Structures are given as structure tokens and as C-alpha cells.
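My structure is below; once you've seen it, I'll send some questions.
In this view, the complex is presented without one of its protein chains, the others remaining in place.
Going in written order, the chains are labelled A and B, and every chain counts its residues from 1.
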Amino acid sequence: MMVLVGGLAACGGGGSGGTTTLQWYGPPDSAGATDLIVKSCNQQSNGAYRLVNNPLPSTADGQREQLVRRMAAKDSTVDLMTVDPPYTAELANAGWLTVFTPDERAQLLQGVLDSPTKSAVWKGQLVAAPWEANTQLLWYDKSVAKAAGVDPTSPDFTWDQMIDAAVKTGKTVAEQGNRYEGYMVWVNALVLSAGGSILTDNDKGRDAVPSLNSAAGKTAAEIIRKLATSKAADPALSSADEGASLATFEGPTGGFLLNWPYVYATIQANVKLGSVRKSVLDNLGWARYPEAVAGQPSTPPLGGGNVAISKFSKNQSKAFAALKCIISPEMEKQNILVSGNPIANGAVYDDPQVQKLFPMATLMRDSINAAGPRPVTPYYGDVSAAVQRDWHPQSSLNPDSAPAATAKLISNVLHDKRLL
Amino acid sequence: MTSTATAAPPKQRRQRTISIGGAILIVIYTMLPIVWILSLSLKSPGDLTNKKFLPSHWTLGNYRTVFKTSLFTDALRNSIGISLIATVIGVVVATFAAYAIARLDFPGKRAILSLALAIAIFPQVALLGSLFSMWRAVKLYDTWPGLIIPYVSFTLPLSIWVLSAFFREIPWEMEQAAQVDGATAWQAFTKAIVPLAAPGVFTTAIIAFFAAWQDFAFAITLTSTNRARTVPAALAFFTGASQFQQPTTAIAAGAIVVTVPIIILVLVFQRRIVAGLTAGAVKG
Partner (left out) sequence: MTVTAPEREASVVPAEAPHSYGMSERTRKERRLGWKLTAPAVILMLAVTGYPMVNALYLSLFSYRLTDPSGRKFVGLANYGVVLRDSLWWQDVVTTVIITVVTVAIELVIGFVFAMVMNKIIFGRRTVRTAILLPYGIITVVSAFAWKYAFALDSGFVSNWLGWLVGKNYNWFGHRGSALLVICLEEIWKTTPFISLLLLAGLSQVPEVLQEAAKVDGATFMQRLWKVTIPNMKAAIMVAVLFRALDAWRIFESIFIMTAGAQKTESLSFLTYRQSITRVALGIGSAVSVLLFVTMVIIAAIFLKGFKVDLGTVKGERR
């Protein structure tokens, strides 16, 4: 009972005098970049607002779940929120995000790369500010590439060449093949790279037209099946996430890996710790995402995080001021240096400190610039789940029938005619 | 018990060996996964993929991480407080109801048992959204009572069923016999009935406590800050060095820490349950 009294008493505070408190909900950040940004912005605001950082659960699904529930209840205690790019359209379409005026838009997009902006726009209007941006690169073992006689940094390097090189040298191509969002990232990048798309007429909401049943869809399925049924497949492919695929790459069969740039710092840390051989770091090479079709430049995956203002916030103008501070180049630099997360502002990649942290910083920026978003639709979750369901496991994927079947499933699911 | 003591020495020795061997096997079976969690908690995040049972480098870093922020320590306080209060309220209320169901004749008894069963089996995911809105409306969102009430409600069905099955088998005539012998009604109840009821009540208590202790769905839906967030929900807020790294080693450390209260509780409760068992053995 003593504990109960203590627990209830501890919750009192909060009602500070004249300063407006702004509640910002976003992913937890153990590196402390968010806390640093909040602190700096509060200082710069000169008491105009006091930004408070509230962590959401660590998984993207968990974050979305909380935000959707709170927005649906018109919760006014959320002022700012960090939204996963693919779910921005969903929240915007429901009318829960503040739409920015053309003038505000110009302020928020200053210096921001083009690709991240695509996921922050719904029906032609900016509904969130791109803050972090992410992309996958090809990581490879230089000795393996040399032994196979291929050059992954060549602009024409293709998936076919990579798989063949791995088979030839007895190594693996590690990818994220578990039935989860990371697999959708792979499928989407292959379809876009092959010149197609998973969905068209996205603005029509549930009447959007699935366009996976195309040559590009077939090419994507063929590449996945080829890898899955070849000797280059990671034995854990059908259940591998980012961490598992990195572990395969760090192991004795590592050859090629498609993954986010976080792996660079992680490999360094693991080598330092002694759990990974030093040669993995010494031989580590990086290149742009391989081509799906020879001669057709690839469209690498895009990730990141957008910051939006809640429609139900009672402090719209102050929230906008805080948002501008959060995405300012100065804070973006702090963010990438402290958290190691790639950011949406292009100029920051030229900073010497950033270049030192990421020797491949310029490649990262180019890759983000060339990257394509996952389908921008309020029904993104359904589209993704439908693809994951039909295209998994990879080894039984049929390139001739899967694209058509999935296209049909997507449209049935959007109209509540099928379960998912 | 006495029959084994008087048995022939070789048979006794064999029985002893079997019982010791069996005990060791059981302990290995139940403890291996727990030792594995302990081992995970002593690995550094990069060591997670060493494919070995034990860490290649032992570290207490995960425990430091866990205790570094108030996220975990507050959650521990909330978990202990909320679970204990929910257990006490739940057991008292369930005991009243189960006593009535087992001992008294009144209309609506079967309806209550059916209602309890219906609630026990209604999918919780279907309730979360509505409960969230209700709790926000009545200002119970993100408070201790906001979690205690659903925990009590959802453990009541099982508690009522277990206790009424249990109470039905208690020889209540002993109470009357004691009263005939000159004891007051209260004395008769505490001396004759309480010892017999104890195993059932403590069994129910341990089940109710564990249910509240482990709940994730309500805790994640009905809390938003450290004020009322419990440990299972707090674990969902743990992060690795980057968003793509699983914070498994830190989660394991947290899990080991919250297992300590569980061990204490089990030690206390199993004694109570077993004490009641020996009392039960004289009846019939």
C-alpha cells in the first residue's frame, strides 16, 4: 500500500507556469540523440516552448499501433510524432496530421533530399517533415569479389552476377527473408529496380490498382527464387531479419549482404569485442544496390522517419517552430553523429565529421537520392502483408503465378473480401 | 511416509536413487531455459550470435543498462504494486463468490458461472480498443487502478472456478462439529475451515499474481508513461544500439531481475500450499 501511495503521488507534476509544453512521441533512442536535440531546441526557443521527448515502443508496428489508437481517440496530449515513412499516408488520410501550407512546406523542405519527401506527401500536400532517411547498400567481402572476378562497385553490377559470384566461391548472399516488413523492403526494391511498381493510382485509397502483375513483378520473383534455390542462399533465409543476415555475413560463409548502414558501426563494434574476425572489417567493401535488370539503374530501398504535427494539438504554431528546429541542419548533424541514423538533409553528408564516421557517406546520399519509397497508400499495411504472405517462403515462390495472385489478393483485401 | 521407512534396505536404496535422479532431471528440465536466459543476459549484444550456450565474453553491461534509466526501475515498482493489489482484491472477491456458489443455494448461480466462463474466453484483443476509450473517458488511463481493475476482472473467472471446485470438496460439517464442541462460529471457521481452504486460496493467489505480472496487452494499451507502465510493457521500449538490433540481451537482464521476486513468491506460496496439503491429509 505504501508503494501505491508513492506511485500515485509521483505523477502530480507537469503544470509548469507560462511555457508551453510540447509532447513529442517517437521511437526510443538509446544513443541519446533525441534527448540532445530536445535540449538544444529548448535552449534555442528561449522559453517559447518546452519540448518533451516521450518514447514509443521499439518496433515500428508497436509505434504505429500506439499512434493510431491515440489519434483515433483525438488525443490532444500528442503534439509532435515521429512516423515511419510507409505509415505517413495512413495517418494523413484519416485526417490526423496537420497539412502544411506552401510557405511552411518550403521552410520544411529546405535542403531535404527528394526521395524522402515522396513518403511525406499525401494527395499533393506535405503532411510531415522528412527527418531521418535510410537506405540499403550492398556490403561485400572484397576477397570474395576478387576470387569470383566481379566488381560490385561497377554501375552495371546485377543481382544475377552477384548470385553467380557467390555460388562460384561457395559463399552466401545474405538478405532479409523472414515474413516481416524487411522482406517487403527487398521485394519492393526489386520491383522498382525492374521498372515496375506494386500499386498504382494510390490516391484512390481502397480502389487503388495493384500493378504487381507485370514483367517487373515477374523479374523480382525470379531473382528471389533464384537466390533461394541456389547454393548462395543463407540457410536461415526464410527466417532472417537484419541481425540474422548480418550474422551470416560476419560468419565463415559471408560473401554479400544487403543491409542498412548501421551494419558498418556494428561490425566495427563486434570486431573490437572479438566476436567477429578482424578480416571481415578489413575486407569490407560497399557499393550501390545491385541492378535487377542489366543496364537499368537500381532503385535502392528507402527507410527513415518523418516528424508530423498532430491535428489535435492545441499548440500548432509552437509545434511548427519546434519542428523547424528538430529538422534544422545543425540538429540533423547532431542526430547522425550521435545516433548513427542517416538523415534527410543532403548537405550534412559533406560535413567532415560525418564523412569520418561514415566513409561511404557520399554513396549513402546518392543511394537515398535514387531510392524509391514503398507504396504510398493509406492501406500500406495491407499491401505489405499481402506481399509477405504470398511471397513467403522464398523457395516455393512461383514467378509465373505469384505476381498475379498477389495483385488479386491485395484488391480483395482492400475491399474486405479476404482476410489477411 | 512411514511405510518407506520400514521397507527393506535394498528397496529403500533403489527408491532413494530413483527419487534423487528424478529430482535432478526435473530441475534440469525446468532450469535449463532459465539458465539460458541468464547466459543471454551476460552476453554483450554482439555476442548474441556466438551460437554457444555460454557467453564468449562475460559482461554485466546489460544489468547496468537496465538499471540506468527510470524506465525499468519505475516499471518494477509498478509491476510489484499493481500485481499485489490486484491479487489481494481478486482473491478476496473470488473467495466470497466461490463460497456462495459452493455452499449456498440461490437462483442465478449457473448464470454467474457461465458469465465467468464467457469472460474468461472472450478474445482480449477485441476488448482493448473499447477499454482504451472507456478508460480515457473516466480518467483511469495510465493509472494504477486502470490496470488493477482489468487484472482483477480477468483473473476472477479462473479464481471463481478453481475455488468453487475446491470448496465443494471441503468437509464443511467439521465447522458444525467444532461449534457443537463449544467453539464460536468465527473460531470454528478459522480453526476448522481456513486450514483446509488455504491450499485453494494460495493456488488461486499465485495464478492471479502471475497473470497480472505477465500481462502485456493491457499494460501496453492502457499506459503511456512510467506512472503505471509495468515491466512486460517496459521491455517493449528497450532498444538495441540501432533500431535494427534486437535488445535481447538487455531484455534478458530485465527478465532475470524480475525473476527474483518470483522466486521469493514461489518459495513463500509453495510452503503455504503444501502446509495446507498436510492439513488436508487428515480429513476424510
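Everything below uses one rule, namely that a contact is a pair of C-beta atoms (placed from the backbone, for glycine too) under 8 Å apart; a residue touches a chain by one contact, two chains touch by 3 or more.
Everything quoted here is computed from the prediction, not taken from an experiment.
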Chains in view touching the one left out: A, B
Of A:Gly205, A:Pro329 or A:Pro399, the one touching the omitted chain in the full complex: A:Gly205
Residue of B:Ser19, B:Ser70 or B:Thr190 in touch with the missing chain, whole complex considered: B:Ser19
Residue numbers in chain B that touch the chain omitted from display: 1, 3, 16, 19-20, 22-23, 26-27, 29-31, 33-34, 36-37, 40, 48-53, 93-94, 96-97, 99-110, 112-113, 115-123, 125-131, 134, 149-150, 152-154, 156-158, 160-162, 164-166, 168-173, 175-176, 199-200, 203, 206-207, 210, 213-214, 216, 231-232, 235, 248, 251-252, 254-255, 258-259, 262-263, 265-267, 270, 273-274, 276-277, 280-284
Residues belonging to chain A that touch the chain removed from view: 61, 65, 68-69, 72, 90-91, 93-94, 178-180, 205-206, 235-240, 243-244, 247-248, 378, 381-382, 385, 392-393, 416-420
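Just so it is clear, only the chains that are shown with their structure count from here on.
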Distance from chain B to chain A - Cα centre to Cα centre, in angstrom: 40
Complex interface listing, chain A residues touching chain B: 1, 3-4, 6-8, 10-11, 27-31, 54-59, 62, 66, 69, 73, 75, 241-244, 247, 250, 259-260, 262, 265-266, 269-270, 273-276, 339-341
Chain B to chain A touching residues, read off their complex: 44, 46-50, 56-57, 65, 71, 77-78, 80-81, 85, 129, 132-133, 136, 143-144, 220-221, 224-225, 227-228, 236-247
